[in-house]
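All protein chains but one are shown in place.
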Amino acid sequence: MKCQANRKPSPTENRELRTANCEPLTAMRLAIYPGSFDPITYGHLDVIHRACRLFDELIVAVALNDQKHTSCLFTIDERIAILQEACEGVAKVRIAKLNGLLVSFARSCGAKAIVRGLRAVSDFEFEFQMALMNRKMEPDIETIFLMPKEEYTYLSSRIVKEIARLGGNVEAFVPPCAVKALAKKLSEKA
Amino acid sequence: MKCQANRKPSPTENRELRTANCEPLTAMRLAIYPGSFDPITYGHLDVIHRACRLFDELIVAVALNDQKHTSCLFTIDERIAILQEACEGVAKVRIAKLNGLLVSFARSCGAKAIVRGLRAVSDFEFEFQMALMNRKMEPDIETIFLMPKEEYTYLSSRIVKEIARLGGNVEAFVPPCAVKALAKKLSEKA
Amino acid sequence: MKCQANRKPSPTENRELRTANCEPLTAMRLAIYPGSFDPITYGHLDVIHRACRLFDELIVAVALNDQKHTSCLFTIDERIAILQEACEGVAKVRIAKLNGLLVSFARSCGAKAIVRGLRAVSDFEFEFQMALMNRKMEPDIETIFLMPKEEYTYLSSRIVKEIARLGGNVEAFVPPCAVKALAKKLSEKA
Amino acid sequence: MKCQANRKPSPTENRELRTANCEPLTAMRLAIYPGSFDPITYGHLDVIHRACRLFDELIVAVALNDQKHTSCLFTIDERIAILQEACEGVAKVRIAKLNGLLVSFARSCGAKAIVRGLRAVSDFEFEFQMALMNRKMEPDIETIFLMPKEEYTYLSSRIVKEIARLGGNVEAFVPPCAVKALAKKLSEKA
Amino acid sequence: MKCQANRKPSPTENRELRTANCEPLTAMRLAIYPGSFDPITYGHLDVIHRACRLFDELIVAVALNDQKHTSCLFTIDERIAILQEACEGVAKVRIAKLNGLLVSFARSCGAKAIVRGLRAVSDFEFEFQMALMNRKMEPDIETIFLMPKEEYTYLSSRIVKEIARLGGNVEAFVPPCAVKALAKKLSEKA
Partner (left out) sequence: MKCQANRKPSPTENRELRTANCEPLTAMRLAIYPGSFDPITYGHLDVIHRACRLFDELIVAVALNDQKHTSCLFTIDERIAILQEACEGVAKVRIAKLNGLLVSFARSCGAKAIVRGLRAVSDFEFEFQMALMNRKMEPDIETIFLMPKEEYTYLSSRIVKEIARLGGNVEAFVPPCAVKALAKKLSEKA
């Protein structure tokens, strides 16, 4: 099938479109992917890869603590270290600490968008709530939702920690550096 | 708050980021917003505006018929005419006819993304289903979900047509050209 | 549109209504319970009883056709007849034909509220959508949701008709007059 | 348990109440709107206004603690004080402390209904659960669900507190007295 | 971990358990897997395989028409033929025509259970509704829900037919015999 535009573009439009193709157009597109990443899972990594295909740069913003995970297993520095190792090969990604309001951080970075992965229905509601509150506070930053690979649809850091705590193998759920970090942390706690 | 990257970028990375800023980077970002638009509502228009802030060009692709709306009130040409009038002032938008598989169309256009508005839970499931099927067929095209303004969260073409059919005023729900088109069409049918 | 009561009020009722209208407090509270009732189920009846405890009068408004049930099994007159027999003993209830916009009807009746039963999640979304549209058109009429008895949570006219069509016993789901009407109608169709 | 009104009724009110109680129709309709209100949001206020249009009196019952919010930011007396200031202009409303079972409280007040605002799907399930349990314990008290204005659909006290804690502006979400109380409380905690 | 029973079984119990182990126990366990299978997908096949591990025999019951799919693309004989080819290698499976009430059919077969695959939320509600109605009519037959492989979670016959109709490749979604049947049927229709 051919892509046919239905409306004949006016000469002005044509010029504009041509311009668009050969100029820096809009400034570099920057997006924020916020979370607690306690620790990063393959689901998070999948969203990171997808976001990188849509944006010029992605800042993975690690929340000091957020409203869902009142107490993290890993310190923020540990979570960042695991993320950095996991994202080693991923171009365009930077890791940052997020210790204030997400929208203030996004604005200070010049981000155009906040990226969120959608997993399931309960997620959906919570994510909508957050996105609408953020929009109220900062109408110019758009929240976009990406769908992780279906095998990661039901994956969460919480459940991975629970499985690790009970002695289960979590290699299918988190990258090797997170597997190691979980083993170390849990043996310290025991 | 200042935006602080936590990981000191290596010299190579720095170069790469600089390059990114002053070069044509990636080709122009093109997205597809598919639907039946029978007729366009303010909810659709809101999604169009949001998508235009994220992409360099947006093709609104009007489906000949789709699996949800087996029989449209308006012909495809009428739906396109209404859309064109409604999108008059919106730069970056082109309207196109979609008479085959969405992913084939997207590929032929060189689109990087399919844009969908998320309204409510039942939507969410259907949209996920479509998005996963599309990904199976065309893994390189990402479906992204945007959240319309909350006052449009529960708006749908179907309910607007029902209200118009029963003599209700739909000016709060669809743009003026759609109001007029609905009145004309329904008076013809009566 | 005029609000037409289907059942001729008895003299006693008339007196009571007059009293209600010209006495203090707030005017008599009137609510509308709209639906297609094709046919009425025990779930509908349960909602009717609950609504009657909250309001001074309840108008059960039978839609000529609505956006969910494009083709009814029973004619509107048959549906009204079944409803009237089923509501025989229920004081405060009047049955009316609804052949226009619900909110116009409600306003013409002086109703303060639209009553809806909430069954399950998909319902919830649809009902919210309708309620918000109605509120946009008529902000002074409140939609209130009641919860049917849990054993009726999953009951619907559609599924009852399907069971009856396949020869199943529907006595547990609809009142005797509806059982009889279903048997008659289906034998006519066969 | 005794039903304790928090606001001393004025002589006029007393007269009105007496009238209501000894006049025809049905007795004065009284409803309870329970919650933790930690603090009250514009979403709560919206539900209060809607309920007041349906009932003759509304008791806003502030739970000492409930099963969702194990630890409140504000003491019950602070929460009541904020509520009273926020409801200043709203006729028909009384604020009360709820320190036992909701249905026992409702019965002791002579309430006909419990009012709940429905926000989103997860709410819906929890609210249904509570409503069915309450009905099992007190079949004569009906739970009715109202739909807040759509812009408040995703608003919650929890998220407002989180935003305030991170230094965000919450004036769009809670009334001025709650904004002030949040600022004071959080500066004390810091 | 060792499997430890916490309660010391009484001598009677021990005998009973021993008996259970070496006797024909209960009669052969037979389950019904009903549907329209228009046509069978890999999601259906996955559920069939899972059910076969739990039951001694599985009857796949093809509905003449059901309440969700008012008009099938394939005739019932075509659907059965496709199913038979797709289930060729699957022991324990029989294919049957279902032209009445599911529970009557199940009872006449001596089935202990009805098997259903759960895909997503909207499914969940519909399936619950059906299961509760069936239980009302036949309390002795249990409906059990199985979870298909996550990659089939969002797969449906309806969407497969839509993709095929638009010229898409459906080999990832349905077995080869269904691919062939779809191509033939759609070319006849064109």
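Side notes on the structure shown:
All chains are identified by letter, namely A, B, C, D and E, in their written order; residue positions are counted from 1 within each chain.
To be clear about the criterion, contacts are C-beta pairs under 8 Å (C-beta built on N, C-alpha and C of every residue); 3 or more make two chains touch, one makes a residue touch a chain.
What you see is a predicted model, and the numbers here were worked out from it, not measured in a lab.
On the side of chain C, touch with the chain left out of the figure occurs at residues 121, 150-151, 153-154. By the touch criterion stated above, the residues of chain D touching the omitted chain are 66-67, 100-101, 103-104, 121-122, 124-126, 128-130, 132-133, 136-137. Not every partner is drawn; the one left out touches chain A at residues 120-122, 154-156, 158-159, 162-163, 166-169, 172-173.
FYI, only the chains that are shown with their structure count from here on.
Comparing each option in C-D, B-E or B-D with A-E by residue number, the pair that reproduces over half of the contacts is B-D. Spacing of chain B relative to chain C, judged by their CA centroids, is 38 angstrom.
Residues of chain B in contact with two or more other chains: 100-101, 104, 121-122, 124, 128, 132, 150, 153-154.
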